[in-house]
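Only a single protein chain was left out; the remaining protein chains are all shown in position.
As written, the chain order gives the labels A and B, with residue 1 at the start of each chain.
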Amino acid sequence: MKHFRSMTIPYIVWALAFIVAPFVLIIIYAFTDGGLSLTDASFSLDSFHDMIDPLYATVFARSFETGLITTAVCFLLGYPMAYFITKFDEKVQSILILLTTIPMWINLLLRTYAWIGILSDNGILNAVLKSLGIQPISVMYTGVAVNIGLVCNFLPFMILPIHTSLSKMDPSLLEAAYDLGANKVQAFVKVVFKYSIPGVLNGVILTFLMAISAFVIPKLLGGGQYTLLGNLIENQFISVGNWNFGSAISFILAIVILFTISFLKRVDPDDET
Amino acid sequence: MKKFHTSKLLYGIYIGILFVFFYLPIAVTMFFSFNSSKSLTHFSGFSLRWYVNLITDREIVDAVWVSISIAILATLISTILGTLTSIGISKCRKVIRELFMNINNIPMMNPDIVTAIGFMILFSSLRIPKGYYTMLLAHITFCTPYVITSVWPKVKNLDPNLADAAMDLGATPFQALYKVLLPMLKEGIFAGALLAFTMSFDDFVISYFVTGNGVSNISIIVYNMTKRTNPTINALSTIVILVIFVTMFIVRFIPYIVRKNKKGRNHILHEEIN
Partner (left out) sequence: MKKLTSILLVVVLTLSLSAGLTGCGNKSKDKPVLKIFNAGEYIDKSLLTEFEKAYGCEIIYETFDSNESMYTKIRSGETYDILVPSDYMIERLIKEDYLAEIDWDQITNKNLLNPDIMGQSYDPDNTYTVPYYYGTVGILYNKKVVDKEDLSDGWELLRNEKYKDDVYMIDSERDSFMIALKALGYSMNTTKEKQINRAYRWLVKQRDTMNPVYVTDDVIDNMISGNKSIAVVYSGDAAMIINENKDMAFFEPEQGTNFWTDCMVITKTCENTELAHEFINFICDADNAYINTQYIGYSSAVQPAYELMRDDDYKGIDAYVPRTEYKKDEVFTYQSNKIRKQYSKLWTKIKAY
């Protein structure tokens, strides 16, 4: 029915104005050198030349490293969690999933602020350690604090998609595998894990993408010297005022992420997302 | 059989430990919101002073209103926009659909900081004064793709001839839409709306870059306040957490209650007939 086709027009206009246009503007700023205004801008690859400095490569590398560590930890902790949840009956499962979802609803800033209170040098963690007679540890403003904050934040994003895939699996398949002579490990790898792959990919992509571009958690838990890509971009836009350089970094970051996602998507046959 | 039970216990313990990890900061925050002193480590006595502080602080109250109202408005508009668009796009040619879906995915796949500065550059270049409305526009923009992602799979599974059939039977296109298509997409629409609300209420980065004129939401206020220890934030967190808990449980268990009532009514009706 051709009637409904015109319903797409409002959003197409909206998308052009608010999705395409900003992206195009970022690209324009990345490839010019006019500073904040576009009026006296001329084509220039200065921003990209500046980026080649090895110290910026360090920032890229550190962001990727953080992303990988966070994703790995989330996977190692989250996969068992998702799997164990499926072992309970439906009603219990839905409550457990609900409990896993609720932290995601609580504002990110509020959750991060809570972690500051715990991890601070004079925070709860050290207060507890002191009362147990253990040396207090200084974890605030270090990479450890940032990773803890990131993992705690992104773990639900890893658990939920894996659980969704696993719950689609028919448990009788496992029994069939046992009947056919497989031991526990074989059955797990060949049946359960295989089924969970779409969910795993989903969770891994999501977590990695968010971790490498994280900005708030590194800033609050890592201090001014913990610079990831997100912090670098924010710094260029808010403090330094070098919108060209900031746009260039954003452009590279966006391209890298888009490529990573489309590459991983090709491996995943499921078209749902 | 015995083995099964002990392994379930182990599973439960593991899950429990992870839940502690999730909820520890939340519990600690809530606990110290009732502290009579400023300390975030020593509990010196029960007090509601931080809650009083919270209610009397005009800045925080305004920010709460902004967070809530923008989340509600953005959810409503993006849900309507997203649903209608999902239905409409199903009637378009495949090429257009592919292109559209790719554009739609950009805000979701782009890191939020890139989306945020994109908006900031857009508003600055066009000299649009930043404030409440720019925040709303930005929120609608990043919420709608999530709605489309939830509704579109359901639209795909619908019988393409449903609307035609309805119209053949005399319904106007609007009636076909409202009375036939939408009810069938209820689940997807609801899921999409819920997702949109979460994304909007939780947002910080995008709001931070597109706001102006003194307009702040909860995230921005907390961000500005983290530099000094301030248990008023704990009080705010506690209220937000409680509201979320209550809402989630209501949302989850309303269907059960409704069904129970229906069953009860049917039972009485059944008895009356007999």
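Just so we're on the same page, a contact is a pair of C-beta atoms (placed from the backbone, for glycine too) under 8 Å apart; a residue touches a chain by one contact, two chains touch by 3 or more.
If you're wondering where the values come from, they're calculated on a predicted model, not measured in any experiment.
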Full-complex contact with the absent chain, from A:Thr32, A:Ser196 or A:Thr227: A:Thr227
Hidden partner chain, touching residue among B:Ser44, B:Ser69 or B:Asn266: B:Ser69
Footprint left on subunit B by the chain that the document does not show: 58-59, 62, 65-66, 68-70, 72-73, 76, 120, 124, 127, 129-133, 136, 212-215, 224, 226-229, 258
Positions on subunit A contacted by the hidden chain, ascending: 36, 50, 53, 55-56, 58-59, 120-122, 138, 140-141, 223-225, 227, 232, 235-242
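One rule holds for everything that comes next: only the chains that are shown with their structure count from here on.
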Residues of subunit B defined as touching subunit A within the complex: 7-8, 11-12, 14-15, 18-19, 21-26, 28-29, 32, 40-42, 81-82, 84-85, 87-92, 100, 103-104, 106-107, 109-115, 117-122, 124-125, 137-138, 140-141, 144, 149, 153, 163-164, 167, 173, 176-177, 198, 201-202, 204-205, 209, 218-219, 222-223, 226, 233-234, 236-237, 240-241, 244-245, 248-249, 252
Complex contacts: residues of subunit A adjacent to subunit B: 1-12, 14-15, 18-23, 25-26, 29, 36, 38, 77, 80-81, 84-85, 87-88, 94, 96, 98-111, 113-118, 120, 122-124, 127, 152, 155-156, 209-210, 212-213, 215-216, 220, 230, 233-234, 237, 243, 246-247, 250, 253-254, 257-258, 261, 272-273
